[in-house]
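With one protein chain withheld, the remaining protein chains of the complex are depicted in position.
Each chain gets a letter, A and B, in the order it is written, and its residues are counted from 1.
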Amino acid sequence: MMGEFDLLIIGAGPAGMSAAVAGAGMGLRVAVVDEQPAVGGQVFRAIESAGADPALRGAHADAGRKLAAQFHGSRGIQYFPRSTVWHIELAASGGDVSDPAVLSVLRDDVSQECTARRVLLATGGQERPMPVPGWTLPGVMTAGAAQILLKTAGAVPHGPTVIAGQGPLCWLVAVQLLRAGAKEVHFVETTPAGRIARACLAGGWWRGLPLLREGLGLMREARRRGLKVLRHAGGLRILGDEQVAGLSWEGGEIACRTVLLHDGVIPSTHISRALGLAHRWHEAQRYWAPAIDAWGAASHPQVAIAGDGGGVGGWQAAVAQGALAALDAAHRLGAIEAAQRDARASAPLKALSRALALRPFLDRLYAPLEHAAAELADDTVVCRCEEVTAGQIRAAVKLGAAGPNQIKAFLRAGMGPCQGRMCGTTVAALIAAERDVPAEEVDPLRPRAPFKPLTVGALIGQPAKSGRLHASDPIREELGHRDRAQCAAPRHAMNSSCP
Amino acid sequence: MEQFDALVVGGGLVGSAVAFGLTESGMRVLVLDEGDVALRASRGNFGLVWSQSKGLGAPHYHRWARTSAAHWPALAARLAELTGIDVGLELPGGLHFCLSDAELSARAGMMARMRQEAGEFGFDYRMLTRQEAAEMVPGLGRDVVGASWTPYDGHVGPLPTLRAFHAAIQQAGGVYRPLTPVRKIDPAPNDFRIAMPDGGVARAPRLVLAAGLGNIPLLPALGLDCWIAPQRGQILVTERVRPLLSMPTLNVRQTAEGSIMIGDSKEEAAFDSLTQRPAVMRNMAERAVRCFPWLAELQIVRAWAAVRILPKDGLPIYDQPARLPGAFAFSCHSGVGLAAAHARVLAPMVAQGGLTGDCALLSSERFQHV
Partner (left out) sequence: MYDLRTDVRPATVDLLIDGRPVAVPIGATVAAAVLSLGLPYIRRTPVSGAPRLPYCMMGVCFDCLATIDGVPNQQACMVAAEPGMRVSTQQGARSVSGADGHDG
């Protein structure tokens, strides 16, 4: 048993760390469970070890280090790294909600349990899957992946690199790679013409001037460092046989060995979907996000969500949301009064508002292409794990598969180890396009436990080493004997013809 | 008014097998189905074609299961011929492991009784020692003391089967309408009407209710009582493994893709296919590892629960209400094992207008006489 907690936080990124520090500060018994070996999530990945890398310098890195130090310095937080939640049993919604939630966690190759009175999902986001013909070739990664590689290993791509897609991360990664010594970086930007005007109409961007200035500064630095930008590109195709040889678009082509794709960030809803929480459709950015209130409380009374997992807002918003979720948790669990909660919420609310000021503008400027699914070439792999193409999915929709779960049953799309994380959104968009209905009318894929794989041995509490066959194991001998035997199994001795 | 030869309510393994069989008899069929997120027991099917445990005390059911197994190779060949889909049928026989002497002798007793009850129909089986069982499978666990084996058993992919049925039905001119839950049936002898959501009406002289647990609200319209209840089963599926287990066993089998499925749990669980219980998953996994210790190192990449249709005595229900000739209501679990009988024996009977033989003995009238 890992323990009994008041507040169990899944994820040690900015939202998780912030909530943990705040919660522990109010006297809650807090646990943080995170699959990584160190804190930081993705935005602050390797923040403690990447330390003095000049390519990564900036206010963000400093803030991340400070938050990590605060987290580790905090009493009252039980931190479980390298631990993966694979099942959550919430109190039955009709039943007694004072029953704690029971979480099954994979740690040290064994499944363990803990209980919590409240669960905070701070699992962040993921890059929006961006299927492009050839995107499964060696040499293609996401822009975020290149950034993680730089953070964790200090590595930069060798040879010409093309960033393809759109979004603020493209510019940030370009700058960081160039600072780190990448020799030739191109940016093939897919944002259609006319978007800036439309984005300005969204309003509010003047309140986000500091962020806007920061972004413009990045763009200037990128260009100064030699980033070559091509705008309004369409019809992307990645070229190559067994690895990337280049990228082509309507009207152009470039030879390269590395392609970095990015089309924005979407909430990770794997666990929130598995729990059956209510979700709402984000119109501008065309993604599903859990339906939450201002404190992050979700549709089940035991669950809250903070950070990009509740709606993409960036790390500053995540820090503020973590604090708000902790305040609400403390109030619900009886540690503080409502008036105290409201008073203390004032600062994080202001920070949240500042952090999100530029969002409406960015969400519209970098909105995903609405007809991307309809324009996907038939031969494009959509489910990377099971290698199911867009054409096969369209044919199955014509056969009557009405939603992603039936597509999964017909074609296996979503049955691989990623459990639909990489294909679910595209499958739903393809179905919507084929059926000519709005994307939000297609029910999404319904994930199940285990949220991430665990071994049969871990499930039954049998540590891996004893489960593994050793050379001296008599069963291995038996198997060896079978290998050598040229036997017909006894079944052939039976008359197996049926009446 | 849309006129068909048969209306089939339910597009799962039972409904689509019957509908396919009806198209093979030359009928124009309309299959009505719910949407993507319905109970959908077919998606939870383990994939066994299994007779050895079926029909103790009910030899007609055992004959029915065996008949289906006998028809399966022809069904698989026909589906491949029509649609190009390989459903992955293999019938190498099947093993039922026993993990204690008590289990083994109980099993031996059951097999002997089944042979006796089968009479002239015959029931071929062997009780295997541990050594004999170990020769059929890789890495058999020490805890297995013996097994029963029959030549009739095997396994098949339930999902490719479902896909093949749907493809074949539509190829033959059948119509499949998903997202069309049936709320109300307007029945008359040899004349059945169902209102469509767009305001139209579908009409046919034959009606088949094969909607699994979805049959429950519709049975009263046919004057039938409800003798089915939900029972949840969970399944664990591992990462793909190179082929090593070609002999299916009751609760562990390797699929055509290479993943290993671990199954056979039973829980009373109402209409809840979403709750998964780690405790149940652990029990299933423990028994599986006792049979095959090497399973312990494999990763479970997905698991799910599905809700079976469980008739009161576990046997299928094939109803044909006397007051409404042309109407049929079918409820059963083991939709894959029985699919061949459903497609090739039951469906022609529906086309002809009357159930005969062993399936005529499986009406729900048997519950009235208890």
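Please note the rule applied: a residue touches a chain if its C-beta (ideal position, glycine included) is under 8 Å from a C-beta of that chain, and two chains touch if they have at least 3 such contacts.
Not measured: the values here are computed from a predicted model.
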item	value
Residue touching the undisplayed chain, where the options are A:Glu35, A:Glu89, A:Asp308 or A:Asp363	A:Glu35
Absent-chain contact - pick from A:Pro133, A:Pro157 or A:Pro290	A:Pro157
Option touching the unshown chain, where A:Ile9, A:Ala46 or A:Ile271 are the choices	A:Ala46
Contact with the hidden chain (one of B:Pro73, B:Pro138 or B:Pro217)	B:Pro138
Where the unshown chain meets subunit A, residue by residue	35-38, 42, 45-46, 49-50, 52-55, 126-127, 136-142, 144-145, 148-149, 152-159, 180-181, 242-243, 257-258, 268, 384-387, 416-418, 421-422, 452-453, 464, 468-469, 473, 475-476, 479-480, 482-483, 485-489
For subunit B, residues in touch with the removed chain	135, 137-139, 239-247, 257-258, 294, 297-299
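The rule is simple: only the chains that are shown with their structure count from here on.
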item	value
Cα-centroid distance, subunit A relative to subunit B, in whole angstrom	38
For the subunit B and subunit A complex, residues of the former touching the latter	11, 33, 35-37, 40, 42-43, 66, 69-70, 91-93, 121-122, 124, 126, 128, 132, 134-136, 138-140, 149, 151-152, 159, 162-163, 166-167, 170, 176-179, 236-239, 247, 257, 262, 274, 276-278, 281-282, 285-286, 288-289, 293-305
Complex interface listing, subunit A residues touching subunit B	87, 89, 104, 111, 113, 276, 396, 399-406, 409-410, 412, 415-417, 419, 443, 446, 448-450, 453-457, 459-462, 464, 467-469, 475, 478-479, 482, 487, 489-491, 494-496, 498-499
